[in-house]
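Sharing a structure with you now.
A single protein chain has been removed from this complex, and every other one stays in its place.
A, B and C label the chains in the order they appear, each numbered from 1.
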Amino acid sequence: MSDPIRVTVWNEFRHEKTHPRVKEIYPDGIHNVIAGFLKQQGFEVRTATLDEPDHGLDDSKLDSTDVLIWWGHMAHHEVSDHIVDKVQQRVLNGMGLIVLHSGHFSKIFRRMMGTSCDLKWRDDDYERIWVVSPGHPIVEGVDQYFELPEEMYGEPFDIPQPDELVLISWFRGGEVFRSGCCYTRGAGRIFYFRPGHETLPTYHNENVQKIISNAVRWAAPRFTPVRVFGNTQPVEKRA
Amino acid sequence: MSDPIRVTVWNEFRHEKTHPRVKEIYPDGIHNVIAGFLKQQGFEVRTATLDEPDHGLDDSKLDSTDVLIWWGHMAHHEVSDHIVDKVQQRVLNGMGLIVLHSGHFSKIFRRMMGTSCDLKWRDDDYERIWVVSPGHPIVEGVDQYFELPEEMYGEPFDIPQPDELVLISWFRGGEVFRSGCCYTRGAGRIFYFRPGHETLPTYHNENVQKIISNAVRWAAPRFTPVRVFGNTQPVEKRA
Amino acid sequence: MSDPIRVTVWNEFRHEKTHPRVKEIYPDGIHNVIAGFLKQQGFEVRTATLDEPDHGLDDSKLDSTDVLIWWGHMAHHEVSDHIVDKVQQRVLNGMGLIVLHSGHFSKIFRRMMGTSCDLKWRDDDYERIWVVSPGHPIVEGVDQYFELPEEMYGEPFDIPQPDELVLISWFRGGEVFRSGCCYTRGAGRIFYFRPGHETLPTYHNENVQKIISNAVRWAAPRFTPVRVFGNTQPVEKRA
Partner (left out) sequence: MSDPIRVTVWNEFRHEKTHPRVKEIYPDGIHNVIAGFLKQQGFEVRTATLDEPDHGLDDSKLDSTDVLIWWGHMAHHEVSDHIVDKVQQRVLNGMGLIVLHSGHFSKIFRRMMGTSCDLKWRDDDYERIWVVSPGHPIVEGVDQYFELPEEMYGEPFDIPQPDELVLISWFRGGEVFRSGCCYTRGAGRIFYFRPGHETLPTYHNENVQKIISNAVRWAAPRFTPVRVFGNTQPVEKRA
């Protein structure tokens, strides 16, 4: 319990290199802003990006990661299936996974969900995010709702019904969206969190930072699970 | 399968007697409008109201009801606990229950949920109801969304997480609400459906009528369930 | 509603060709025994096997299938990813999927679940299958429990928690297993049903036949779902 939670923040890190507006908001990349506020929470934080070898996710890094955060958008298809296999296996064994915004279409999220993860979208809207599960650890310190200038994501969101639905978004243009979705898969916990369009300063928002920080604590494995499979002999019945 | 589903529509039937606007929209009571469109679907429909003996729900009527629909608002406390006990028992044994609008605060809904069923509300808003579970039998024939001038109900809605969440409402004033919620309790199926403010012609709306009709088909028991409880002897193991 | 449900029974169909005991129990293959009792229920039934072109699942066949049943065991890896992609897409669009016994390790089931679907197993045990959700349409006509000489499958079963858990198995050797698991994925319904070891006459058992027949009715799509995704314009708000 006393060891710090070890977080790896993965970012595609492409928009920031080419898009002036994104570069202005996230000069060192979305991952470094996220890593920054997580470090202030006392977590042990590293980053990883698409264009590094193994996308920055070699075995030793994955093996020492308690919670993996994932932001991707334009290059989902460039992520190696081999790495996706490994991440999935780690999640099933207990690693937490937090998928952000356009990561809904990432290979790893679609792999874990088994669905298309498709949705509606539109630029330039305004979002009010409501807490529908007060008392859930992921919304500690968050008021009834908070607001963000944001891209719209709308229902239907093609995901399995969340094990726990924590947040629902209202959009000025008339849509709603399940914006905070908790899952358990194997021994791992997965949280999908909707906001985070790259041309907006969403990850500088205090409520967004609180929720991601809370989600890290919620998703971190507490212990090594006992998962024994395969051929087995009958246990002798005592008594 | 060939026998018609037997529906009992229960209505508090008080507003309609004293409130001119309600009287105008529902001259014979909300229950008779609902009974009317359900009859057109081929269901066998009766009604029951608060001020009848046993609130119109004597044993023989309950015993011959496949699906009970419930609308109440100002007089929830006048419903006898004795009748609530009986309705609960029927639901657990397989009777369907559809709770409408302000019925969220009825004794029977709170009994079945175990929670306060509290929520936010405000008159005079505008609602857009989104289907979040396309393919669910309750939304057959309904488009992606439909709209109603309606009272606002807002989150948090203090209910157990629905077994299936089918509809989410967007309100012009800025709120969201889980408006179509499915539950299984015992062998019975329960559907909560949000719209239906008494001063508005909601139950004359085609989409509302479709959803209630579909919900009747969804909630109707298919067969007599085998529910055996109590002290039991060990079964001799063959082989 | 009056058109018969169109079922395709897919079978790996390898054991039956080489293993004398399996050949004896299922001389024309497991698929033909399943197809046989389903036809008696009035369904329109076809079969498909691994060694046919496209594994017997070309587009026209998939497009005219309401419910696909899947039995596989020793050759899961020979199933083409291309076909798995297509089946997944059909399920999300509403096709029902029933996965039997060793199909837990099939590509399509693991794809839809997002987990390893691993479990414990042991030959030559005895199973008592308990109904834990009386009133569920899948157990219509089934008593409190039924028994089978069967292979043992034991927990943990690495699946997402079922949307509805209908059956739990007890095994003489001391294990338990979630044997009847319902899921909704996209607009499609999925049922996993545990029994069905190839060296035992399980698919000749009356209760097993009832459950598979009921599951076909439960999983069959009722209508074409409205699933609209992608870029969208704000809807003009009336009123």
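Everything below uses one rule, namely that a residue touches a chain if its C-beta (ideal position, glycine included) is under 8 Å from a C-beta of that chain, and two chains touch if they have at least 3 such contacts.
This one's a predicted model, so the numbers in the text were calculated from it and none came from an experiment.
Touch with the chain that is not drawn comes from one residue among B:43, B:71, B:183 or B:203, which is B:183. Where chain B meets the omitted chain, the residues involved are 88-89, 92, 111-116, 118-122, 125, 154, 156, 158, 160-161, 163, 172-175, 183-186, 227-235, 237. Contact between chain A and the unshown chain involves residues 94, 126, 128, 131, 133-137, 140-144, 147, 149, 163-164, 172, 184, 186-188, 221-223, 225-228, 235, 237-239. As for the chain not pictured, it touches chain C at residues 128, 130-134, 144, 154-157, 161, 164-165, 168-171, 174-176, 178.
The rule we apply is simple: only the chains that are shown with their structure count from here on.
Steps from chain A to chain C, taking the shortest chain of touch contacts, total 1. Relative to the C-alpha centre of chain A, the farthest chain centre belongs to B. Looking at which positions face the partner, chain A and chain B present mostly the same ones, since more than half of the interface numbers are shared. Centres computed as Cα averages put chain B at a distance of 33 Å from chain C. Inter-chain spacing, taken between the CA centroids of chain A and chain B, is 37 Å.
Counting partner chains per residue, chain A shows two or more touched chains at residues 154, 156, 161, 174-175.
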